Structure formats: C-alpha cells, structure tokens
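The structure under discussion is supplied below as structure tokens; questions concerning it will follow.
Apart from one protein chain that is not included, each protein chain of the complex appears where it belongs.
Each chain gets a letter, A, B and C, in the order it is written, and its residues are counted from 1.
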Amino acid sequence: MRDISIIGIGQTPVGEHWGRSLRHLAYDALHLAMKDAGTERVDALYVGNMLSGEISGQAHIGPLIADFAGLRGIEAVKIEAACASGAAAFRQGVIGVASGYQDVVAVVGVEKMTDDVGSRLTAGLASAADADYETVHGVTFVALNALIMQRYMHEYGLSKGDFANFSVNAHANGANNPNAMFRRAISKETFMRAGVVANPVSLFDASPMADGAAAAIICPTRLAREYTDKAVHVLASAIATDSLAVHDRKNPLWLQAAEDSAHTAYRQAKITPAELDFFELHDAFTIMAALSLEAAGFAKAGQGTRLAVNGDIALDGKLPIATMGGLKARGHPVGATGMYQIVEAALQLRGEAGKNQLPHARLGMTQNIGGSGATIGTHIFKSSE
Amino acid sequence: MRDISIIGIGQTPVGEHWGRSLRHLAYDALHLAMKDAGTERVDALYVGNMLSGEISGQAHIGPLIADFAGLRGIEAVKIEAACASGAAAFRQGVIGVASGYQDVVAVVGVEKMTDDVGSRLTAGLASAADADYETVHGVTFVALNALIMQRYMHEYGLSKGDFANFSVNAHANGANNPNAMFRRAISKETFMRAGVVANPVSLFDASPMADGAAAAIICPTRLAREYTDKAVHVLASAIATDSLAVHDRKNPLWLQAAEDSAHTAYRQAKITPAELDFFELHDAFTIMAALSLEAAGFAKAGQGTRLAVNGDIALDGKLPIATMGGLKARGHPVGATGMYQIVEAALQLRGEAGKNQLPHARLGMTQNIGGSGATIGTHIFKSSE
Amino acid sequence: MTVEIARHWRLNSQRYSLIGEECPACHYKIFPPRDVCPHCAEEAGPEFHFSGNGTVFSHTTVHTPPEGFEAQSPYTVALVKLDEGPMITAQLTDVDNGAVEIGLPVEMVTRKLAEQGDEGLILYGYKFRPQMAMA
Partner (left out) sequence: MTVEIARHWRLNSQRYSLIGEECPACHYKIFPPRDVCPHCAEEAGPEFHFSGNGTVFSHTTVHTPPEGFEAQSPYTVALVKLDEGPMITAQLTDVDNGAVEIGLPVEMVTRKLAEQGDEGLILYGYKFRPQMAMA
C-alpha cells in the first residue's frame, strides 16, 4: 500500500452564504486547496455531502462540482454517510490513491444548509436516523442526542455543569479562527444560563448548522515533495459502523464504531493514544465529545467529562481538542464537517494555526461521527518534521 | 495493483415490491450474492443508490443495510452518481480491493421507487440534472432525452422506426429473464403504435422505473479460487464525467464521458472493442443505446441505430446488447441498474444466462449512464476459461 | 397517493401491535422484525407478539419538530426497554412532559403519529403511556 500525504488544503468561512450556492462553495474550497498544492489538475474528485438532494433539489453533484471547478471530465463521485460524509469522502480519496488507480486526488466536503426552511431542514437531518423506527416517531437529531445524554447523566451521576468546559473551550478556540462561525469566547455562566433545546441539551451543548466547504489534495508521499515542503502524512484511515437506530445498539451509551475505527487507526499508525498531540473530535453535542474521548481510549466509560473539567482538553492541556473551535464554535456544515476537521489538523501540523498553534504538534487525530454514531471515521496525521 | 474477480452475484426481480422496503431489497440481493460466494463475512460494503433520502426519507443507508444484512460494524458507505450509482459503487469496491485495505468486498445497488407519488418521483429523478439551470425550467429526465433525440434525428435524417429494434431486441431478451419486469416480446408494429411520452420519445423508447437490488462480492483474484471455480475477472474499471447540463456540452449529441471511460477501459483490459462478445449498455432510452454504441467505438456519429436495424445487436448478432432485457425490459431501478448490468454480464460469462446464453461469451462490457451522460462508468469482464 | 402509503402500510402489523420475531437459534426477541438476527446473525424466526409493557430507559421533549409533527409540539419521546428485551423509540402520551422519569413503567397504546405531506396522510402507530395501577 502506498504512503499518502496531504499537499494542499482550503476552506470557506462557515456561516450563512446567501449569495453562494453549493457549487460555488465547493469551488471556493477546492480552488484554495489546489492553489495551496500548486496543481491545476487532479485525477479524481470525491465529494462528501449529505443533503444536496433534499435541500437544494440537486443530486449528481460529483460531475457538477468537477465541471464548475474547471475539471470537466475527471472521475468524480459523491459519498454520503450523514454527518460523517466528510471523513467518508476523505477515506475514499485515500483508498483511491492507495490503489494506484489515482495519483493526485481532490476531496471536498460541502453542505448548503440555508437553501430550505427550518422544518424541512430538521426533517432532512433526521433522515440520518432510522426513518421507519426513529424518525416516524418525531425524533429529531437533537432529540437522539438528548436521549443519550439524559441516560448518561443518570447512569454516571453527572450534572449539566460537568459538560460546560467542552463548550467553553470550543468557543475560546473559535475566537481565534477566522473561518469559525462564532468568534466570541463564552463563560461557564453563559453556558449554564442557556435555554434548553431538548432536555438536557441546552443551546450551548449543541453546535450550529450552517453553510461551508473544506477541501484537501492528496497524493502518494513519494510525489508530495514535488508539490510542497509542508506535506502532512496520512498515517491511518479507518471507518466503522454500528446499527443506525440508537435503540438497536448493544450499549446506547458507548460509541462502538468510534472504538473500532480508532483502534484500527492506532494499529495502522503504530501508535498509542497517549502519543497524540491533539484530537479534533466531533462535538456536535457535548455528550458526543465525552463519548468520543471514552471510545477512543482517553477515559473510561462515564469519565469523559473529567478531561473537560480538569482542563486536559485546553490548548495547553494534555489532549487539546477542538483546537480551532470544533463543531461548537467553528460550526457544523454537516457533510463538510469531517473535511474541516482534517484541514484544521493539517493547519496545526503545518504550524499555521495562528494564535491557536500548539507548541508541539507532530501527531493529530480527527474523528467524524455520522448520525448518532452509526458511521464513524477516524484519521491520524503526522507533520513533515 | 491487484487483479480482482467477482466471486458471487445476486439479484431480486425488478418490479413493484410493495411489501419490501429499501433495506429488505438490499438484503435480498446481498444475501443471494454472499450465499453464491459462500462467505458470511465481508470487509466492506459499498451501496449504490440515488434517491433514498428524497423518496424514503432515509439517508445514511450504508450502516443501515450492513446491519440489516447481519454485517453490523463493517465499513459501509453510500455512493451516489444518479442513474450511474450502481457502476460508481462497483468502481469504489474495485478500488477498495485494489488498494489492499479490503479483501472481500460487497457491492449492492438498490433503489426503492414505489415509496412516493409520481410527481415527486419525477422531481427526484430530475435532480440528476442541473437544478438551477435545467430542472427549474420544468425539464424532466424524459424531456432531456427527448431534446437529444429530437436533434439527433434531425441532424442525421432518422425516423422513429430506426430506433425500433433496440426496443424489440430488449423485449425479446427480457422474455427469458425471470428477473425482468417485462417478460413479453413485442413486435415492431407495437413499437410504432406506442403513445408519445415527450416527442419524439414514445412509450417503447423509454425504460420503466421500478424497485430492485443487485449485488456482487469481489476479492483479489488470487483468493477467488478459495471461494468459487466460476470467478469472473474484472479486466477494467473506469468512470468519466461531463458537464451536468446537456446545454453545457461541447456536443450534446455525443457522450464524451462514454468515450473517455470506454477508452480508459480498453487500455486497462488491453483489448479492442472488436474483441468484445457482448455489451450491456444503458438503454434507458433508445437514443442512449445509439449514443453508447457510437461513443464506445462500435459505430460512427449518427450511425448507432444501424446496428439495431441490421440485427448486429441480437443474441446471434455481431455485438449482442441488453442480453437479459436491458433497462427497457428488465427495468430501470435507477441506482441499482449498474449492478444489474454487472450481474447479468457475470451470468453470461459463467454460462448461466439460461435461454439467452451466448454460445461464445468470454469478454463482456457494461456501461452505466448517470443523468443524461454526466457520469458514465464502464467495466470489462472476462470469464474463467 | 396509494403509492406513498405503501411505505407505511407495509409496517402496519409492527406499528399497531408490536409484532416482532423470536430468533430460532438464540431465542433473542427481535423488534422491529429483521431478516437476520442482530444477536447471532442467523436467519430470523417466527412471529413474536410483545406484551407492550416496558420501562423508560431515557426521555426528552421536542420543541422544534420536523415537518409533519408541528401540531403535536412539544411532545416527549423516549427509549423504552420492553419487558421481553429489546429497546424501541416512541412518543409518550397521556402524561405531563415534566412528569416523566427514567424507570417509569409504561404500556403501549395506538395513537396518531404524524400528518405528512400535501396529501394530508395521517399515520397511526404505537406510543406509550404510564402503566395504569391495576386493582
């Protein structure tokens, strides 16, 4: 199997881009990534996206985006895995280069959320869950996370405040990210005062949905030097799944697909979790941050929030997370989120994370969760030095 | 790059499966394919599907189908490329095995069409075209093909009857396929009398939409012998794209992505078109059959219908097409169609095509078209002997 | 119209009376019905009728409903652990949203689930209410 490196990255600010359609946003990110890599051609394009059909009435966006980006004719396809579409598309890009069929590959995650009304968007997001046995009962994406969080707090005797630092940390980091949707730090008091969305999930437990696109160009490591001297190496790429419905899981409070994909990734990268310098996890909700930390091996079951409470997750902590704001502050453009995580990890490993630059960033991990945990993609990256 | 073979195939009859949902249909095909391969485990699942979100309110069907088929936890993802989703999913499966990340891979194409009303289905299908510049003008999937056919007939001085044999041949072959939707031969007179759907497209120019699922299990050729003595070898796998909108094409009467993917495939397989024993092409409309034959190198521009008129496309002709009924008679379950073509090619190469068995079937090609030609996937297969 | 209803019609037996399966191999009780037992991956077995009794494993209240559920909002949804084993997702009914607690014994009833689409399709199916104290 060929070693693979990231040679270019690009992203649009996350937010409400009223004047830019899906194809424009994807182009913006791709254009920046290709310029960053110094290439005008790629062999293939993988597009991560969840809702283009439901929200914009537009399927078949592989060729649409390829053509719009000046790449008419190349192999191009859409990958969908709900909120994990970004990581799933990157994974296919990695496989494509590893196979030898493709050398230089572009991956873009894009989501255009503001093209439809709220209740239809809520219904679209809920289509990540089981339509016949979850969605039909009026369960929303928020509600599924609330059901998990409610039981988790009950089981482990936790209170609202135990989750505060996930949110406070994300907003502190987002304040310094020019591409973040929310760029203002919040206090623990603000977190505690926030209105309830679906008990026990309050406004500051949940991440905001918005438009966005992020892209990366990858190629075999032995070719990377021709393009850049700041290549980021892909040490591991893994996806695992679980039952779609939360009620079907062996243990609804454990992200089995996170454990499985993380352990596969550790094995591929030949590292232990303790060696990681930072972890871009999927804090769509604070409960997901806690469960990710546990499943990836950083805390025992029920103890994920302790890393937040004791400050381990801060930029100067033992395991910084959400270093550019995470889903909570950078924003969560569903099918693009996984690619934002990867672009942000690359920024840290290239030493280009600005005010949020970690002093020691050599090994970083990203983890992207689809739905409430049915698809989870984990990638590990290493800096050039 | 590793050589790859098909070790198992399965399909459900194409039709209106009122009692079976999307997950059931996918299971039916997968179950048959895994039994045929004699395996209970696979490393990954690729699902080709276009409209699950729009029609059934169900995104995220990779893990849903994996779990429902008894494969909970494996890597599983959905691939979407409109009507070419089947070939696109197979292509990702081939890349997955070629990469070395995966050994035994399942690919299933599935579409559940009868879960929504007609006008919404028509709108869903139209989402394969450009939403902002085609669909918004009331253009349907049928209309796009009609626009191409109208100009084609004008340009090359053809009449309705020149296309008849595509339909007559498909229905004759479908009559002997137990999985075909239409199992009755038609005469040229029936074709000529059929009502117009969108001029010049009449009822027998167009293929019927319905529910269906077809699956294949693939693995490295060197492992294939452990599973079966009737492996079918994948000699070539290629996808190319074109502009999404027909009006943006350099020549709206030429399938550039068919030419590009076919030529890449010939190069990979190291064969010339003349060596092919049969060609499972994408006769969603008779005009698409003509354009495919031209772009794949079997006829000059404007002369594709001659192969139909002179009988070359019949089972005993020089280049049999639609040997099990094609999209016209077997039916066109959009995202599943590409996998039906591949399963049918495998049946011919295994000598299991029943009454439609070609006496000499050693090399076969499949070609799957997304939308009106924006994504086209071409695969070439070889029998074991 | 008939066409759209098929998607729901096919689930009527499950939705109206909690009919699942019992795995012939491992005797795990399965709901919703599947073709393959999620426990032991054997082909799933004969019908099994659930009692409809269970307890609340978790719950929350939805204030921002998806399309089709606007009329009922706010409503409480729960993960209900059925007495026979499996867990299912459903709405709670005949109970004050604030009075629901983890561990609450509940029983199945049939209610209107949603009104969907321009055609005004109305869906019925299982919800759960607090178990009546039997005399």
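Keep this in mind: a residue touches a chain if its C-beta (ideal position, glycine included) is under 8 Å from a C-beta of that chain, and two chains touch if they have at least 3 such contacts.
Every value quoted in this text rests on a predicted model; they were computed, and no experiment measured them.
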Shown chains that the omitted chain touches within the full complex: A, B
From B:Gly57, B:Pro252 or B:Pro320, residue that would touch the chain that is not displayed: B:Pro252
Residue touching the undisplayed chain, where the options are B:Val139, B:Val232 or B:Ala284: B:Val139
Listed residues B:Ile7, B:Ala106 or B:Ile148, member touching the removed chain: B:Ile148
Full-complex contact with the absent chain, from A:Asp43, A:Asp103 or A:Asp116: A:Asp116
Sites on chain A contacted by the missing partner chain, in the whole complex: 18-21, 24, 27, 31, 40, 56, 67-70, 72, 114-118
In chain B, positions touching the absent partner: 118-120, 122-123, 126, 132-140, 142-143, 146-148, 150-151, 154, 197-201, 243, 245-248, 252
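We take it that only the chains that are shown with their structure count from here on.
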Chain whose mean Cα position lies farthest from chain B: C
Centre-of-Cα separation between chain C and chain B, whole angstrom: 38
Distance between chain centroids, defined by C-alpha means - chain A, chain C (Å): 32
Touching two or more other chains - residues of chain A: 123, 126, 132, 135, 243, 248
Touching two or more other chains - residue numbers and ranges from chain C: 38
